[in-house]
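Note that one protein chain of the assembly has been removed; the remaining protein chains are unaltered in position.
Order of writing sets the chain letters: A, B and C. Residues in each chain are counted from 1.
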Amino acid sequence: MRVMSWDKHGRLHDIITWPEREEVDKYIYTPGLHGLELAKALMDGRILGMRCSDGKVYVPPKTFCPDYSQGELVEVKGPWRLQHYTVVYEDLYGNRLEKPIVVGVIKPDDADLGMIHIVNVDPSAVRQGMTLRPVFRPKEQRKGTILDIEYFEPA
Amino acid sequence: MTQGRTSTSSSTARRDLWEGIAITDEFAPEPIGGALRPTFTVPGDGLLGVAHAYMLIRSGLADVVAVEAHGKPSEIRTLQDVYYMAFDPLHVRPLPTGNPFFLAGLDAQAYMQRTGASREHLALVSVKNRSNGLKNERAPYSARLTVDDVLSAPYAVYPLTRYDIAGFSDASVTVVLASEEAARRFTDKVVWLDGIGFSTETGSGAVEWHAWGRMLSMRDAAFMAYKLAGLAGSPSESFDLAEVEDRFSFMELLSLEELMLAKEGEAHRLLEQGHFNLGGPLPVNPSGGSLAMGVHLEATGLARLLEAVLQLRGEAGPHQVKGARKAIVATWRGVPTYTSAVAVLSAG
Amino acid sequence: MGMVTNLFVKDRVAIVGAGITTFMRRALETPRELAWEAARMALDQAGLTLKDVDCVVIGSAPDTFDGVHLKGEYLADGSGAIRKPMTRVYVGGGTGVFVPVSAWWHVASGLCETVLAVGEEKMSPAHPHPQYVFRYIWDPIIHRPLEPNLIWIFAMEMRRYMAKCGAKKEDIALVSVKNKRNALDNPAAQVAANITVDDVLKSETLVWPVQELDISPVTDGAAALVITSENVARQVTDSPVWIEGVGFTLDNQHWENRELAFPRYLNYAARMAYRMAGIERPWKEIDVAEPYDPFDYKELHHIEGLMLARPCEAWKLLKEGYFNRDGELPTSPSGGLLGVGNPIAAAGVMKVAELFWQLRYEAGKRQVKRPVHRAVANAWGDLMQAGTVIVLGN
Partner (left out) sequence: MSVSKLPGTKLSSKEMYSLPGLVESAPQAKYDFSAGPTISRFLQGLKEGKILGRKCPRCGRVYVPPRDYCEYCHVALTNWVEVPDTGTVHTAVVSYISVRRERLEKPEVIGVIRLDVPGYPPNGYEFAGLFHRLCVPPEEAMSDEVIGMKVRARWKPKEQRTGSILDIECFEPVR
């Protein structure tokens, strides 16, 4: 087989490496059109979805639908069910986490597609389809972001 | 390069934050002789660059196109943070999920729940590919593994152990495409690009719209590529080998089903019967795939393409598939995207 | 460039719709919502819906503005790419014009009949200031240690143009005056204004010879085009605008090794596009142009690169009103980046959208006085190295 160019012949002499970081100090993301209404609802302990012209309700609301029409905001009350889940034991570099993290796709009965969030449950007790409820942070700690919901827990 | 209508163009596949340079296409032309020529960047897997080359040639804008893709993950000290930078900043990135590959965990669990594939089947994929890699000099993660090794390992991201997740490696791959007339001038060992397809299921800002446990983007890309290649009948009989997505073990099985090379829920049974082994009816990832060669970020698709081209030229080496005439290549761009590309190749 | 006119391209490619958001310093919308707003307007204008779209091409410049890695994937659903072939293309600042250029071969290759070409940029998320992101465009090892500010490279190019062509700062400032005035008639404009040359010369000096009013602003915005094959175009509109020439060239990244007074890479791209469009004397055959103007001197620089005027002649013609909206060869009738705003990838698409409206006589108060048949737009990018050119005709 003829020699491929990636065959290293001859060592590369001392290569200077250069520690560098590419960062802006920070990013500030605006919530967007539906996001602004969702933010107000979350501050109030409520969760919104959007109804699209295909009749489905999507959570969380994303301003426009897969068919490009503008979604109509609706409140979703649940009960919530764990559609899919995974349990994270290690980070990307292989370091073991102190406590495993359960992440789920969680859907309210009054919607067709669920949202992603953390499930506060022991990995051994996770069951597909189990009923959950959102646990909100105390009112004064809320900022209108997805973290106003601290996690979901078994109902 | 003859005069007349030959004009070259080249496209590279790269992404700023992989490179740590804000406008990374600035550094694209020089190494590939692209300076002062039509050169551009397709931020995506290298196979998407091949799709652009296909269009450049079919539209008559160019006769010869060089497509380069590279990945140097070894230079990224904060790879996990860079992955999270690709997540939806409002609804997903803020969540304390611990590892960006949780998305693959959700898909793996949904896939296994839908098809009945078990952890043993996922382990079989890792064992097959990591040992295939032993015959391939471009496979740093090749290893003699047993299913028990995998089953006894702890979960990294349920239901995946570290053996089920491909490591990272640095690589650069360049392929040169040419019109039929131009190709004849360069080589008598032409490999035809009979079909190319690419598709996106949903954006990374709406991962909630993704069909969990499926890879619809690969199915759509396959339809597009099969149509161009004129593959009317069932594709499963049409190929002598397949180099498909396996940066997570379950993805090889899911890819085979989305590519219609196995019926839905059948892939893991065929795997058990050795259908996809080297020497089997349809060798899958004879090169060892990403599980043995590693993930080279945006060059991963071109690595699959390279292995297929070498097979069709009879130059693959110890893992050569005897008499290989037709091959399929499929790649997914990885977490948190739902974008795939498919190429159909045949020996000239 | 070894490329003869594509006589055998049986099917011509047309633009049939254009859409644009207002250009803003800070937008409430997320990047994908901006892309959706512009793309939806383009489809409405073309009388089409998302179901009619086969392929999507997205243009967005550095990820480090919006603050989202793999930004093409993040903009996918906003750009209509759900369950569709989609790629993002990227040539730095040249991306805006490159989006319709790439959409051309999506159609001309026969792969797609109807393409949604979307340009988006949201620069306001980057803090402390979007301009800080440009710290990372330099060669990380032999340039970045000098702590260069982005404006340095433009100032060096402007100074070289002034030295080589004898243009004074007050001659160049006329471009800013012209474009900001043109922008008064553009509903999308962010920084339209009636200013004088003195206002420019009194504005804050950032990096001499570049002053505050020589520069286009930081902007959030999106723009989109619907590009189709000839037979779809015939069904959709009776005034399609044909893409008659495309050209693009990228020089190497060593800007410190070339004559900065003339953009040779842009000239190569222009020749490629003109050759394809069968144009031999652009200074005569082009009726209206949108040269890229992130800085005022750059419009002159690109007019010469596009061969709409001989090298070092542009600033003299500018003085005579040759490039005004009622002049011999109107340039940047839209108001340009200096007047409408500079959301990088969307800025180039905005310029092509402007020529689309001009060639259909739909530009309203911005409509140039003379009859128009052939138009050219260019975008520029990277380290003085990317030139992208598109030639349109009605």
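Following the convention adopted for this analysis, a residue touches a chain if its C-beta (ideal position, glycine included) is under 8 Å from a C-beta of that chain, and two chains touch if they have at least 3 such contacts.
Values in this document were obtained by computation on a predicted structure and should not be read as measured data.
The absent chain, not drawn in this view, touches the displayed chains A, B, C throughout the complex.
One of C:A188, C:V246 or C:L337 touches the chain omitted from the figure, and that residue is C:A188. Only one of the listed residues, C:M41, C:V191 or C:I227, touches the absent chain: C:M41. Across B:M85, B:V150 or B:I165, the residue that sits in touch with the chain not pictured is B:M85. Mapped onto subunit A, the interface with the missing chain covers residues 12-31, 33, 35-36, 38-40, 42-43, 143-145.
Considering the complete assembly, subunit C touches the hidden chain via residues 18, 20-29, 34, 37-38, 40-41, 45, 67, 124, 128-129, 131-132, 135, 140-143, 145-149, 151-152, 155-157, 159-160, 163, 187-188, 205-210, 221, 252, 254-260, 262, 264, 353, 357, 362-364.
Think of the hidden chain as still there; on subunit B it touches residues 17, 20, 30-31, 33, 35-36, 75-78, 81-82, 85, 89-90, 93-94.
Please note the rule applied: only the chains that are shown with their structure count from here on.
Inter-chain contacts peak for the pair B-C, counting C-beta pairs in contact. Work out the mean CA point of subunit B and of subunit C, and you get 34 Å between them. Of all residues in subunit A, those that touch two or more other chains are 20, 22, 27, 29, 31-32, 35, 62, 66. Within subunit B, residues 17, 20-22, 83, 89-90, 202, 205-206, 209 each touch two or more of the remaining chains. Per the touch definition, subunit A reaches subunit B in the complex via residues 1-2, 6, 20-22, 27, 29, 31-32, 35, 58-60, 62, 66, 83-94, 97, 101, 103, 105, 113-118, 123, 128, 145-147. Considering their complex, residues 3-7, 15-17, 20-23, 25-30, 34-44, 48, 51-52, 54-62, 82-83, 85-86, 88-90, 197-206, 209, 216-217, 220-221, 224, 228, 333, 336-337, 339 of subunit B touch subunit C.
Put simply, subunit C touches subunit A in their complex at residues 26-30, 32-33, 36, 40, 43, 49-50, 64, 67, 77-78, 80, 82, 124-128, 132-133, 136, 140-141, 144.
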